[in-house]
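Notes follow once the structure below has been shown.
With one protein chain held back, the other chains of the complex are shown just where they sit.
On to chain A.
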Amino acid sequence: MAGIKELRVRIKSVGNIKQITRAMEMVASTKLRRFQDRAIASRPYSQEIAGLVKRLSSMLGDDVADQPLFNPGKGERSLVLLITSDRGLCGAYNTMLFREMEQWLKGRVAQGLSRETTDFFVYGRKGAQYLTSRGYSVKRFITDPPMEEVDYRTAALTGRMLVDEFETGEYKDVHVVFTAFESMVKYVPQIVPFLPLTPDSLGVADGAGASANNDAIMEPDAATIFESLVPRYLEIRIYNSLLESLTSEYASRRFAMKNATDAANDMQKELKGIYNRKRQENITKELLDIVGGSEAVK
């Protein structure tokens, strides 16, 4: 049975933890808002780019399939960009992502592709630790700039690196594993094919949509524009995946810290109850002693 002194110490330490978790919750809230704003700010751009890709590719019709990046590479290997967090204390954020990825990898093993045929590019220390400790081949661990300072330029660089790797022909495809932000309480780990591109994934409408736009002037010409458009499209996809992952991370962290603060509150209340009861008991006991003592003296 804990003594009254020990109880006092515990109440205090629970209070300290509560303060810390509450501070972390608030930090996560502000960061969450910042990343969310950025994700919203990038939406018009990605919509425009996606719209252009769609219109141009339906204009080009079947020629699209001849463009580079539309055909799987010759190699046997696969490349995966995994986006995790640098820091922990963010609930099940990373775990959920790893579980989803393991399942996907298992599915590939079932298709006869061994574990060794997958190379990784990783964002976030947690992911790098996870992969290296399990013996996966981490080709690149992207730490510069740190995750939280990603901007479009650096995301674009990563996108270009992935495209370069794909263009060597060593990889037959490239996937991105990240967490999609659906709402404040819903973040869904996702594995999406990144390369090669397919006309379907660009949302090409057959025939119908094509004719309406055919009369547009092309400067210089549709194929050339398309060729320089595709890299931008891929870059913005990486940027968006990063922003969504970061938003999910902070939403998840805020949620986890809120739970921790609430739990600390409950615990503190409970401990206080026990403490007060104990204290009362002691006082009663002491009173009885005094009363008993004075009775005896009479």
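For this structure, a couple of remarks:
By definition in this document, a contact is a pair of C-beta atoms (placed from the backbone, for glycine too) under 8 Å apart; a residue touches a chain by one contact, two chains touch by 3 or more; residues count from 1.
To be clear about the criterion, contacts and distances are computed from a predicted model.
Think of the chain that is not pictured: of "Gluconate 2-dehydrogenase subunit 3 family protein", "ATP synthase epsilon chain", "Inner membrane ABC transporter permease protein YcjO" or "Putative transcriptional regulator", UniProt labels it "ATP synthase epsilon chain".
The residue from A:F70, A:W104 or A:Y152 that touches the chain not shown here is A:Y152. From the options A:I11, A:L131, A:I236 or A:A256, the residue with contact to the chain not on display is A:I236. Among A:A28, A:I49, A:V176 or A:L271, only A:I49 touches the chain left out of the display. Along chain A, the points of touch with the absent chain fall at residues 38, 41-42, 44-46, 48-49, 52, 55-56, 151-153, 156, 213, 215-220, 222, 224-225, 228-229, 232, 235-236, 239.
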